[in-house]
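One structure, pasted below without further comment.
Yeah, one chain of the complex is gone here, protein chain that is, but the others are all in their spots.
Order of writing sets the labels: A and B. Residues in every chain begin at 1.
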């Protein structure tokens, strides 16, 4: 279902099941969790789909075997949660590159990344209400953090698709293609220790933290450190 | 002041005092609370104004009798709070359809709904600073949740009107008319149990909740349940 590619400092996690628009089978989440762990030594992780779609969501075919078996659903829910939370917790920047379909759990996958860049004609929809199910609490929390409670209600209640341009307007994605080319180059040129500190600061802020001793210490050490002097010297020489 | 209409699964709460642009008198809030309770068995509640306006706000004429009497103001504040919080707490999706004026407490009424759809030339303003009063803390909280602290400051400090298109851009409304037609049809076609679970999840998320045993249980039960199988079968037959 997934494969991990490498080029220079950049890892690329590819959803590779184009015949099913990269729908993720229940067994796929453990595979995702394992590849995320493997990618942790890269400087940047890109998540993208093969064959023109990002991800059609969870594979609906798996739901038949969970019928009447809440314990089986709980295992599915926990495997999905574990994979998405590991992706979310990677200390390196992560970017979802979305083209084509991005549906249901595919949106949760994109939201587990730090940044989302989408083609203008990509198609986003969160559709649990269409088929009589719900959406994980943590993923609803991420949706509300990105688009606010009103757009979250509109998307979750209606289940209607919006395109990549509207997704950018409402805050579900941060930029439209081809913005990723320069963004990726900019991130790879930046300092990995800074990026790790800033990612932690954003995660704390999203939890309502305004001040933090760890953040202060990291701030002080980076300004007192050697990398700043080295980079300022590099800028002077330009 | 208010009347409740029904058509199929959809209830419609109409502000019906067009001669005052649907300004709500102090006595109107108890009436609103009662009608909200009545609407709870519908599958969707629409809130709209008669005569081309949504709501001009609280009826300013009532303030004369509250002069020098903070206890009377407290009763007014509590009646308004009670009605808006009951609307907010309805387990079904709620949509404010805004055309024309939406001022002061009218914005609080719209924000008590899950979703707001506005005509492009609708006119939104929150004007307490113009007349020397404040705005309820809970409604300021909802405003900040929708538009952020910066746009909240701009709207509350200036009291200037913005049109329905700008209201969409800043996040005060989720869509511009005539988007409501397809949105309402989509919601009515969706599963009521899903909608209730998703509405609860959004409310929890807005309170900062990322994980929740109740949410997990509801998630598991819906996927293990009969409605999913029924709806997937329906999709296959299409």
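Assume a residue touches a chain if its C-beta (ideal position, glycine included) is under 8 Å from a C-beta of that chain, and two chains touch if they have at least 3 such contacts.
It should be emphasised that the depicted structure is a prediction, and the values quoted were computed from it without experimental measurement.
Undergrad: Considering the whole complex, which of B:27, B:160, B:181 or B:217 touches the chain not shown?
TA: B:160
Undergrad: Taking the full complex into account, what residues of subunit A touch the chain not shown?
TA: On the side of subunit A, residues 93, 114-116, 145-147, 169, 171, 173-175, 182-183, 186-187, 189-191, 193-195, 197-199, 201-202, 204-206, 208-212, 215-216, 218-232, 235 touch the unshown chain.
Undergrad: Considering the whole complex rather than only what is displayed, give the residues of subunit B touching the chain that is not shown.
TA: On the subunit B side, contact with the omitted chain comes from 60, 63-64, 66-70, 72-74, 76-77, 128-138, 140-141, 143-145, 148-154, 156-160, 169-170, 207-208.
Everything that follows uses one rule, which is that only the chains that are shown with their structure count from here on.
Undergrad: Distance-wise, how many Å sit between the C-alpha centres of subunit A and subunit B, to the nearest whole number?
TA: Chain centres of subunit A and subunit B, defined by C-alpha means, are spaced 31 Å apart.
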